[in-house]
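Complex shown without one protein chain; remaining protein chains in place.
First chain written, first letter: the chains are A, B and C, and each begins at residue 1.
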Amino acid sequence: MSSSDPKDRSYYPHFRAVPTRWMDNDVYGHVNNVVYYSYFDTAVNGHLMEYGVLDYAAGDIFGIVVETKCQFLKELAFPEVIEAGLRIAKLGNSSVTYEIGLFRKDQPDAAAVGHFIHVYVDRENRRPVRIPDPVRAVMASLVVSGVS
Amino acid sequence: MSSSDPKDRSYYPHFRAVPTRWMDNDVYGHVNNVVYYSYFDTAVNGHLMEYGVLDYAAGDIFGIVVETKCQFLKELAFPEVIEAGLRIAKLGNSSVTYEIGLFRKDQPDAAAVGHFIHVYVDRENRRPVRIPDPVRAVMASLVVSGVS
Amino acid sequence: MSSSDPKDRSYYPHFRAVPTRWMDNDVYGHVNNVVYYSYFDTAVNGHLMEYGVLDYAAGDIFGIVVETKCQFLKELAFPEVIEAGLRIAKLGNSSVTYEIGLFRKDQPDAAAVGHFIHVYVDRENRRPVRIPDPVRAVMASLVVSGVS
Partner (left out) sequence: MSSSDPKDRSYYPHFRAVPTRWMDNDVYGHVNNVVYYSYFDTAVNGHLMEYGVLDYAAGDIFGIVVETKCQFLKELAFPEVIEAGLRIAKLGNSSVTYEIGLFRKDQPDAAAVGHFIHVYVDRENRRPVRIPDPVRAVMASLVVSGVS
């Protein structure tokens, strides 16, 4: 059963590994706040590409980011491999809201929690379009339904 | 008189220039969402360093980032020079919430708005401490008081 | 008269300002080695864009980087503004070799020297093409001719 707390691992139906890099660490010896969003970005787009529903070079439509947020709860540091939990909180007509939790290996509580909102647009005119069905099918596996 | 809308330039009492870089642009030809937070980071810390109240190498206390958020309203792209508006929304005992607006040159409406929350901690044990008075004095110039 | 030593400011016919960012600094409190190449990248492409001979979105041809090198002589650190000296050492049929020196403000000796080689290719098939005359005209101002 899924947790209702984004800080718990069981809140997320899917996880992706995101290794840190040497230069992620800043002057304070931990991963710089900006870089967490790169983990978000990589987890979401990596998922879509793995399931074949994001072709950034040739696709006619794609998601542009309209809002992101992150709460930093614990420090991360290279050379850790981060486990990024993914869940979709809201799947609308043209927009999708991902919730993301970043976890240190073997730790039950998230080091960071946040969200990431994509709006799908037409490549040419950058106007919102309906998220296509094949993309929705992939997204559906990240939606937690019922009482959570 | 200051605006009450974070999308307006007049909402912000102070601005800093943040030039873009070639690699900020992503596959869609605009600045990647992650990089906006680097503009936030650079504007806030650059301001504190310019006014002599941040010494990351030798200081006993410093701000760690506990939460950031950004709404992406318009595209930015290299080689633009971004103008980052800074305002402090809340100056607490150990925490400070900056509001930041990113503007394209000569455009009245923000391309992005967001916030950035620092909690001041002791370098040794990373426990929250009161923001020192000299730091508060610098921060005070970013606080907009009265009816806004 | 231009110097024959790449560590001297007078070696370079043109300079561009490249401000550092907070996250450029790494765990040792100075700019990470990787980031120097971002200064190279930004200086070269920024120059080409300023003079109207690089349109990465619509251009049929563009330069791809085939080789870069950097010697790190002195530390740099945020919040410095770096002055990047540019000179073209070799302007061939399809390739161009830039020499770049990074200088701290008011310091005569370079903090870093290196090179950056672009080969111009056709966007479609990525095959080498002759650098077009309008681009050469801009590049010519970075070539130091005669006894140097």
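In this text, contacts are C-beta pairs under 8 Å (C-beta built on N, C-alpha and C of every residue); 3 or more make two chains touch, one makes a residue touch a chain.
As the structure is a computational prediction, the values presented were derived from the model and not from experiment.
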item	value
Touching partners, among the displayed chains, of the absent chain	A, B, C
Residue touching the undisplayed chain, where the options are C:17, C:65, C:81 or C:137	C:65
Residue, one of B:8, B:26 or B:109, that touches the chain absent here	B:26
Residue numbers in chain C that touch the chain omitted from display	27-28, 32-35, 37-38, 41, 56-57, 62, 64-72
Missing-partner contacts on chain A, residue numbers	17-19, 21-23, 25, 29, 38, 41-42, 45-46, 49-50, 56-57, 78-79
Chain B, residues in touch with the chain not shown (by the definition above)	22-23, 25-27, 29, 32, 34-35
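To be clear about the criterion, only the chains that are shown with their structure count from here on.
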item	value
Copy-to-copy rotation for chain B and chain C - C-alpha atoms, rounded to a multiple of 5°	180
Far-end chain from chain C, centres as C-alpha averages	A
Chain C: positions in contact with at least two other chains	22-23, 25, 29
